[in-house]
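Only a single protein chain was left out; the remaining protein chains are all shown in position.
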């Protein structure tokens, strides 16, 4: 795979579900120096701020969302002592318990991997144009939340 | 599966490799309240303290190692605001780039999941009777390390 | 004619339209854009003035004095909620 295609695989917004093993393997394959991989997987909860949730639908700004995820990956690679970073977010309707977002960070040492991984998901919530429609027993609600 | 058997699956020492997806699914299945899953995967690096490494062999104290991993899971569940914790370590010969250890922590909120996950791997290194034989170009070395 | 992309609750406030068209002369500022919007969609204009909704120009967050040209990609961004 070319460097460009491989880079594109490391930052994605897609409707389809993903395999954590496959995504970890993409990161692992980048260097035999990697000793620790910290992963964050966000999944749909059945409760949100006291409301019951039946289904979530994610909408994103095509183009800008990818751009912001690329920025997050690049800043993490620059600002932390890590070797590779993968950022992946789904869109469309997602059921309770299913995968929404995945961050995978590979580093030589685990403390760096943890720090960068937590930073990535915090930053993703802050700067990425993605919106969430909650289907609750009382109707549909566009969620307004900052982390 | 009985509660006892399911509990045993959440703390394991085994020779076989594992699937991160399968282990995450064990944790995810425990509660629809889980919104964030923090995972740490330790893999074999090709360098250790300036030495080239070709192969690692892990040895454990059967019985005491499992007991300490169970203690880690129980203390994490007690001391952090998390819903489920899985701790898994392999033994035997493991090649460069392959899986050694996995921690999976599910929580309602991501900050708690990250904190507990990092605590578990730090504690595992401190209290679990597991030893590591490095095969290097200069011969075999039993690694003496505290984190 | 400028096209403005809408998302989430802002799209809902505009009767589920994905885009609005505004007849704004080239070289004007975001401030003027918001005034034009406010005239037609006061609910949306209000959210922008309260900074609950941000304006982006060419996929970056804009400020009131950001200048808009004819080819620019404009969007209205309600509070982000990605990340599960």
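Going in written order, the chains are labelled A, B and C, and every chain counts its residues from 1.
Note that in this section a contact is a pair of C-beta atoms (placed from the backbone, for glycine too) under 8 Å apart; a residue touches a chain by one contact, two chains touch by 3 or more.
The structure displayed is predicted, hence computed values, not measured ones.
Novice: For the chain not shown, which residue from B:28, B:73 or B:132 touches it across the whole complex?
Specialist: For the chain that is not drawn, the touching residue is B:132.
Novice: List the chain B residues touching the unshown chain?
Specialist: 42-45, 58-61, 63-65, 67, 89, 100-101, 121, 124-133, 142-147
Here, only the chains that are shown with their structure count from here on.
Novice: What is the chain whose Cα centre is as far as it gets from that of chain C?
Specialist: Of all chains, B has its centre farthest from that of chain C.
Novice: Let me have the rounded angstrom distance from the C-alpha centre of chain A over to the C-alpha centre of chain B, please.
Specialist: 23
Novice: Indicate the whole-number Å distance between the mean C-alpha point of chain B and the mean C-alpha point of chain C.
Specialist: Roughly 48 Å, centre to centre.
Novice: When you check chain B against every other chain, which residues touch at least two of them?
Specialist: In chain B, 35-36 touch at least two other chains.
Novice: When you check chain C against every other chain, which residues touch at least two of them?
Specialist: Residues 84.
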